[in-house]
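So that we are looking at the same thing, I have put the structure below in structure tokens.
Every protein chain but one is kept in place in this view of the complex.
The block that comes next holds chain A.
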Amino acid sequence: MAIDYLESIPNNVDISGDRRLQRALEAWQPRFLDWWKDMGPEGFQGDDVYLRTAISVDSNGWANFGYVRMPEYRWGIFLAEPVEDRKISFGDHKGEAAWQEVPGEYRSVLRRLIVTQGDTEPASVEQQRLLGMTCPSLYDLRNLFQVNVEEGRHLWAMVYLLHAYFGRDGREEAESLLERRSGDADHPRILGAFNEDTPDWLSFFMFTFFTDRDGKYQLATLGESGFDPLSRTCRFMLTEEAHHMFVGETGVGRVIERACELMKEHDTDDLAPHGGISLALLQKWLNFHFSVSIDLFGSEISTNAANYYTMGLKGRFAEEKIDDDHRLKDAHYGVTGLRDGKRFGMSEEPALTALNERLRDDYVTDCQRGIDRWNRVIRNAGIDFELKLPHRAFHRQIGAFAGLKVSPDGRIVDDAEWAANEAKWLPTDTDRAYVASLMHPVMEPGKFANWIAPPRRGINAQPVEFQYVKHH
């Protein structure tokens, strides 16, 4: 008996009236499910999880809560409501009507943008697939799975674009999205940060705070796209991405809260004897994840970024709120670079090629706001400690500072100083082993691991001790 795979796909893109989309999804959907079972959360596929499912894009429809087994999750395809008479707001096509079909001229560039974005979505599911086994609470376990199914839905969103607008090439790329594997030597994910392990929950919270925030900025700039279906897809995805960052910010915040409690209780900075994660350790994790995540914005000076902008494919963050000509042909932007290999200095670069750096600046500012909130928690606890974002040249692999040895406070250091301090600045194997040693599953409703404080409130007005996952 033929299975009607399509019946169960909530959508607002008229799948039932689009034969091309039906044909593509009929082939792809079973392969997606195979991938999910193979690479999705390990050990919990048969459990009932209290998840949010989007069934429409209006305020009632996008947040439907209920127990669902993850393989039966209804991954939907949603675009934000169309903006009537939408115009392209930047680049050479500024003022022209937004494209409802892919312009032939930009076909391959658009496809590459979509594939690169799409590749990150399943990648993070793969990176996080073992975390469930060491969850600090059912509440956190449920949040992990919510993030995972939504990353799965974001993959669907990108695959929808590939299927609906890019013909055979698009279908092939959609297949490839299921073939690459995070960290696989032969078929790695496209971007470096998405091939790193997410070995523990502290890393997971940091990842959702820092790396998903990169996702937010990428989606926001694609949300400005002149290609309207991409714009609408990304704008809807942003609402979900916000939840992921909430998981990260509150997750780290709760670790901080617990650290402060333990510090006060035992009157010490050293929380190892007490099974806590110290603020110094947190700072190291922060240093690592921040530096890996800002690499994702690419080279400071980028021809690609400039081309995407001029072509009208990828704008700036909050493009329409910026007061300038939105073409940038003669504009400049201050970029921090290396002078004589010895010091940092600001130079005015053509604004078009500096777009990556501008976006990175927006991102750093946004990160700092989160750090400030964390520091308030520490201050309110009466503890004299401040978490800091490391200098942007610290521990970089991509761009002008790649491979440069720089301290978190922004001094260029020699090999000796780096070697002497690396263990203070970045997680060591011992640190990772220690954090890993804290990772024991806590599966009793309302209970939390010793290293993390409970949240202020539960999900969807449920109590904190609600049974968010029914583990069988």
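The rule is simple: contacts are C-beta pairs under 8 Å (C-beta built on N, C-alpha and C of every residue); 3 or more make two chains touch, one makes a residue touch a chain; residues count from 1.
FYI, contacts and distances are computed from a predicted model.
Asker: What is the protein name, per UniProt, of the chain that does not appear here: "Benzoyl-CoA-dihydrodiol lyase", "Chemotaxis protein CheW", "NADH-quinone oxidoreductase subunit H" or "sn-glycerol-3-phosphate transport system permease protein UgpE"?
Answerer: Going by its UniProt entry, the chain not pictured is "Benzoyl-CoA-dihydrodiol lyase".
Asker: Can you say which of A:Ile77, A:Val159, A:Leu202 or A:Ala306 touches the chain missing from this structure?
Answerer: From the options A:Ile77, A:Val159, A:Leu202 or A:Ala306, the contact with the absent chain belongs to A:Ala306.
Asker: Per the definition of touch given earlier, which of A:Lys264, A:Lys329 or A:Arg379 contacts the omitted chain?
Answerer: The one listed residue touching the chain not shown is A:Lys329.
Asker: Of the residues A:Arg129, A:Arg142, A:Arg180 or A:Arg258, which one touches the chain left out of the display?
Answerer: Of the listed residues, the one touching the omitted chain is A:Arg180.
Asker: Touching the left-out chain: which of A:Ile190, A:Ala280, A:Ile322 or A:Leu338?
Answerer: Here the residue in touch with the unshown chain is A:Ile190.
Asker: Decide which residue listed in A:Arg74, A:Lys94 or A:Arg112 touches the omitted chain of the complex.
Answerer: Final answer for the missing-chain contact: A:Arg112.
Asker: Can you name the residues of chain A that touch the chain not displayed here?
Answerer: Within chain A, the residues touching the omitted chain are 92, 108-109, 112, 176, 179-180, 185-188, 190, 303, 305-307, 309-311, 328-329, 350, 352-353, 355.
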